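Here is the structure we will look at, set down as structure tokens.
What you see is the complex with one protein chain gone and the rest in place.
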Amino acid sequence: ATAETSWNMPARSNTQNYMTKNIIEFVEDVAENSGGEIKIDVHPEDSLVRQPDVLRAVQTQQVELGEYLMSMQSNLSPIFAVDAIPFLAVGYEANRKLAKAARPAIEEELAKRGVKLLFIQSWPRQGIYADKEINDLSDFDGVTMRAYNPSTARLAELMGATPVTIQQSEVPQAFATGVVEAMITSPTTGVDTQAWDFVSHFYDVEAFITWNVIVMNQDVFDGLSKDEQEAVMKASAAAEKRAWKNAPAVTEEQIATLAENGITVKKPNDAFLAGLKEIGKAMLGEWLETAGDEGQAVIDRYRAME
Amino acid sequence: MDPITFSPFLGVLLLLFLGGGIWVAVSLLLISIIGMWSVTSAPVTLVMPQTYWSALSGWTLTALPLFVWMGEILFRSRLSDDLFQGLAPWVTRLPGRLLHVNVLGCGVFAAVSGSSAATAATVGRMSLPELKARGYDERISVGSLAASGTLGLLIPPSIMMIVYGVSANVSIGRLFIAGVFPGLMLMALLMGYIAIWALLHPGKMPALVERMTWRERLYRLRLLLPVVFLIVAVIGSIYGGYATPTEAASLGVAGSLIIAFVSGGMDRVAFRESLYGATRTSCMIGFIIGSAAFLTSVMGYSGIPRALANLINSYGLTAYPLLAALTLLFLILGCFLDGISIIVLTISIVLPMAQAAGIDPLWFGVYMVLVVEIAQITPPVGFNLFVVQLLTGRNIFYVAKATAPFFVMMLIGVAILITFPAIATWLPAQMM
């Protein structure tokens, strides 16, 4: 790459988000490591390419690299939903191991599309937002719950709630008017949409931790000089390290923000948690059925690290 | 080529295409192709279909064809005539009389629809033929429709406020509430202009034909029942928690079909014609939306809007000069891009600037929505102008000229909002 042409990189969130900040740091690192040869323009918040199209855009070189929520593409391969299996890997320590265990399978799946995985960064752990107190799963009977992908829909279903697909943009309105009564998402999304305006309770159930993947077109990467490749990979490794180091602190900070603004933040009680764990087991079983031997291998690798 | 120096050339070329009679959507497509080839290295043939597909296969846009269809159904029913008959005796003392229907109708419809093109299309399909049949001046009714369609974005629900709220980390609920008074203020400004115009041009107003007793007036009110039923059903479904604003459009269709069949005027032929009319209108608007999305994508790749915003940033202005500069920037961008695109393309630079100048992000959101919605009525690319052009068959210059006084009123609205920021911030502070 010459200094005149800069790469375009869609990032998922707004510039205040810690993951976007991390990406901007990554971009600065790449520039520095490559002696200013590689310039990257970050386009935050779907302003260039919408989330569902990022993988395709990178694959076909509409952009050189980009960030998207990995599980968004879970319809392409069950491997992309490994981070969305509830209670498989609780806590950042365990989750990072899961990422390590799953990485070869993810890389392989992406490689089929000529796409290279640069790094994985984690969202804050997902919890359950509700407009009432939850004591056990029976409290979800007849409750409408927002689902945004097949796994959250299945989770809601197993919890006994009615899954409802609502676009992110319509979530506050839908809560305000009662179209949805509960959702499962991260504290970040809760803070970004100012969830205290429309829900009363946040249950820190630590269901799962979703990942954003930062991917690059393989041909573009192969077209770089050895030094430039080195520069990109070095910055990627640093970015991944930073992301996982920052995530826990950011999570606590954002949960505190939820509480400060009047949301009742709670850990689930034993009955509630036990019910959820049952569902987690069931969903792992279902996932293994679709993911086959490849999926089993990931799980085995992860269990060996535990 | 340097994007900034090249952009005026692209602007002139676009004017040439549009002025030469090339269809609006095709002109935008052509200029995007040329722009992408000349100022970016992005692959045109890959990005082009992808942007169109993304822009037009999304769920939130489905409300648009449905509202357009609703307008076509109501146009063919007796409802619009009834509405005017019912309202007429009540506005005889108001200067401008039924001309205010556009502003009021859009104001009410804005509480249902989050888009301004849908607002203008649905209300205008009913109001313009009725106003004309009653001998009202076409120019003023056309202009007021195009301008008051923009209320769809300022009065909640609003797609644009949601986009801003998520980017700026501002509560969407608060933004919605903050938009209420500025929306009412804008309505007052538009109605004020109509009233003054009517007083100044008594010769252009139709003669007052009916004098009625209070009994007759009250009896006439029954004609408004179907409209009230429809509005209550649609707004009620949203605020009662049965439907999201996007879904509510389908209830609007169902409700208008019921009204049309019950009140007469709707048979199989009329049903088919309403559907065909809606299909062609949403095809026309959809094609332009797709082309506009492609142009937005070209702008994203070229970095032109960001560079312009950065240019303003480099002056380190304080609040008032900054707002003046931003207003100018948004107005210029607004000639070529639609409002949501402007927000998406510039927010990451503009918002930190505003915060650095000590501007409240909540207020700034309302300001930004108000300013960029003016883009809907500025030529050459203004969606409300296109909608009105289709409804009337008048050319876009006529429509733009008819809208010009209302454009000035909207600018005055912006000035008032800047001078008295409490118009936006007072209500949310009371309520939340």
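Miscellaneous remarks
Chains: A and B, in written order; residue numbering restarts at 1 for each.
To be clear about the criterion, a contact is a pair of C-beta atoms (placed from the backbone, for glycine too) under 8 Å apart; a residue touches a chain by one contact, two chains touch by 3 or more.
As a convention for this text, contacts and distances are computed from a predicted model.
Selecting from "Phosphonate C-P lyase system protein PhnH", "Phenylalanine--tRNA ligase alpha subunit", "TRAP transporter small permease protein" or "3-oxoacyl-[acyl-carrier-protein] synthase 2", the unshown chain of this assembly corresponds to "TRAP transporter small permease protein" (UniProt protein name).
Looking at B:Ser7, B:Gln50 or B:Ser148, the residue that reaches the missing chain in the full complex is B:Gln50.
Which of A:Arg56, A:Lys277 or A:Arg301 touches the hidden chain is settled by the complete complex: it is A:Arg56. Among A:Ile24, A:Val90, A:Ala153 or A:Leu288, the one in contact with the hidden chain is A:Ala153. Of the options B:Ser282, B:Ser297, B:Ser341 or B:Thr378, the residue whose C-beta touches the omitted chain is B:Ser282. By the touch definition given at the top, chain B reaches the unshown chain through residues 17-27, 29-30, 33, 44-46, 48-50, 52-53, 56-59, 61-62, 65-66, 69, 129, 132, 237, 242-243, 246-247, 249-251, 253-254, 272, 275-276, 278-284, 286-287, 290, 386, 389-390, 392-397.
Along chain A, the points of touch with the absent chain fall at residues 52, 56, 59-60, 72-73, 75-76, 113, 142, 144, 147, 149-150, 153, 157, 162-165, 167, 179.
As a convention for this text, only the chains that are shown with their structure count from here on.
Each chain gets one centre point, the mean of its Cα atoms, and the points for chain A and chain B are 35 Å apart. Residues 41-43, 46-47, 50, 54, 59-60, 157, 159, 162-163, 165-174, 238-246, 297, 300-301, 303, 344-345, 347-348, 352, 432 of chain B are the ones that touch chain A when the two sit in their complex.
Across the interface of their complex, chain B is touched by residues 5, 8, 14-16, 41, 43-50, 52-53, 56-57, 60-63, 166-170, 172-174, 176-179, 191-194, 197-198 of chain A.
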